[in-house]
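Excluded from the complex is one protein chain; the other protein chains are retained at their positions.
By letter and in written order, the chains are A and B; residue numbering begins at 1 in each of them.
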Amino acid sequence: MYQKTIAEQSQALASGEISSVELTQSYLDRIKQLDGDINSFITVTEELALSQAKAADERRASGNADAMTGIPVAHKDLFCTDGVKTSCGSKMLDNFIAPYESTVTSKFKDAGAVMLGKTNMDEFAMGSSNENSHYGPVKNPWDKAAIPGGSSGGSAAAVAARLAAGATGTDTGGSIRQPASHCGITGIKPTYGRVSRYGMIAYASSLDQAGPMTRTAEDAAIMLNTMAGFDERDSTCLNREVPDYTATLNDSLEGLTIGLPTEYFASGLDSDVEQQIRNAIAEYEKLGAKVKEVSLPNAKLCIPAYYVIAPAEASSNLSRFDGVRFGYRCEDPKDLMDLYIRSRSEGFGEEVKRRIIVGTYALSAGFYDAYYRKAQQIRRLIRDDFLNAFKECDVIMGPNAPTSAFDIGSLNNDPVAMYLSDIYTLSVNLAGLPGMSIPAGMANNRPVGLQVIGQHFDEARLLNIGHRFQQATDWHTLTPALV
Amino acid sequence: MAIDASEVQKVAHLARLSISDDAVDATTTTISSILELVDQMQAVDTQNVEPLANPLDATQRLRADVVSEDNQREKLQSCAPAVEDGLFLVPRVIE
Partner (left out) sequence: MQWETVIGLEIHVQLATKTKIFSGASTAFGAEPNTQACAVDLGLPGILPVVNEEAINMAIKFGLGIDAEINKVNVFERKNYFYPDLPKGYQTTQLEKPIVGAGHVDITLADGSTKSIRIHHAHLEEDAGKSLHEDFHGMSGIDLNRAGTPLIEIVTEPDIRSSEEAVAFAKKLHSIVTTLGICDGEMSQGSMRFDVNVSVRPKGQEELGTRTETKNLNSFKFMEAAIHKEVERQIDVLEDGGKITQETRLYNGDTGEARSMRSKEEANDYRYFPCPDLLPVVIDDSRLEKLKADMPEMPDAKKARFIANFGLNDYDAEILSGDQATAHYFEASVAVSQDAKLSANWVMGELSRSLNQSSIGISASPVTAEMLGGLIQRIKDNTISGKIAKEVFEALWNGEGTSADDVIEKKGLKQVTDTGAIETMIDEVLAANAQQVDNYRAAPEDKRGKMIGFFVGKCMQASKGKANPGMVNQILKQKLDG
């Protein structure tokens, strides 16, 4: 049953073929069996999961189930979950039992979904390899020598290894799409403001957005139906009607215009990866789409702009971790300054401290205009590039990352090299656009994902595009050997 | 813009972080290489470009002035490192 998608499991639950308690237990057993090695979970909430499963079965029996009722999912460990440890992958929050529930996780609760546990991640969502976790790196289920991608690496690995039917992730600069790509699953980052950020521990507020990570586009549509929508507790969450994302999955792609940015196929892209992407695009042509070259002239600037804006916002967002009201506090502080400095220096990991320093520098007196303001200006150029490109095409396609998953330990001493690998994903966050990764082949025996970028609020279109591809191909059905 | 070790220390202090003496050089090198990366921006002419804070140019929604939060002190302080008489305790604050 764990091999089935959410859509199939939902049907099996509805038909009485299986109960949520049985389904949940089968995932809990798999986690026990396999996750010691993969390390995709930080916390497994076994008791809670089984009680939620029981409640879901009762709800189904009483006839008011929805598609997610009884489906076992995992949440990235930066969604606050009331009464459950919420660590954000950091020593800073190793002792933090959240006293309230995030909007996203409460929507899953309300839908009757089962929470299996909280997934591993790069500390405070800062990283592209999941090596920056206080709880150790996550291994890629396809090849345990490889990184699963980051920062939602735990969620991606859990779904790929069939340790959860689906998982939530968050994407600030590619943190859903890149690990989805590296783990051979489907992931979508919605338009900025589509999903509430309330209760999601912030990395970079103007870029963070939560989305589903699943095996198929259809499953992503089912999960997004639960996640999306207005929340009065988030000022940046937009009050705009949420369509039924499953309703348009089968729409025809006849006449769809796909834009291929020249900048996304330039030097630096691994040739095997490029081949898989081009094959996927050829598949779309068979499905009736037209292909057109477009240009995003400022594409390259996404790296400098992002690595100023995100650390700057992060430096401020992470100031609240001061050892006073929650989280890690150093032993025997000798005075207030000592409390601050040691709590923060001992509680944060290296990459987090690095980004706080860069961000603090970028905002400090005399540098604001040259860094933060400049980056926000470039952000406008990057967004406008997309708006212009979308005058000529409906969606944009390209790779998620220059290579398939690299080896654990190969880049983590070279932050700049790591940052450069985010080249294809960062602009989507800067422009606030929806972006999706779907499995599209293998390179180096590791999965390759196709990135599909839509116009603001075009999630339904992206999921439709993903679903039609998955009807025509079987990359999404490939399973890692260990499964 | 190059940055030297003392500046890195100063910025770290502003962020209430300390860098141990034996890590200062390595940290300075890394931060410098990151700044070098982001300095690519400086070549771009952005003279008449308005900074973009929100990609959708959205504006602030306002909340009605109605009390919606009741007293949750016990629960909210359950994760606090040091509390007494309902107060969060910190090393003595000197003004």
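Brief remarks on what is shown
The rule is simple: contacts are C-beta pairs under 8 Å (C-beta built on N, C-alpha and C of every residue); 3 or more make two chains touch, one makes a residue touch a chain.
Computed from a prediction, not measured in an experiment: that's the story for all the values here.
The missing chain, though absent from the display, is touched by one residue of A:4, A:240 or A:325; that residue is A:325. Of the candidate positions A:41, A:245, A:372 or A:386, contact with the unshown chain belongs to A:372. The omitted chain makes contact with just one of the residues A:5, A:119, A:178 or A:236: A:236.
The chain not shown here touches chain B at positions 13-14, 16, 53-54, 58-69, 71-73, 76-77, 82, 84-93, 95. Although one chain is not displayed, chain A still touches it through residues 78-80, 86, 88, 93, 96, 98-100, 102, 197-202, 204-206, 232-236, 312-313, 315-316, 318-322, 324-327, 336, 340, 360, 363-365, 368, 372.
The criterion applied here is as follows: only the chains that are shown with their structure count from here on.
Chain B contributes residues 1, 3, 7-8, 11-18, 27, 30-31, 33-35, 37-42, 44, 46, 49-56, 58, 60-61, 63, 72, 75-82, 88, 90-94 to its touches with chain A in the complex.
Across the interface of their complex, chain B is touched by residues 95-99, 191-193, 206, 232, 235-236, 238-239, 298, 300-301, 303-305, 307-308, 315, 319, 322-327, 329, 333-342, 344-345, 348, 353-354, 356-358, 360-362, 364, 367, 370-371, 373-381, 383, 415-416, 419-420, 430-433, 456 of chain A.
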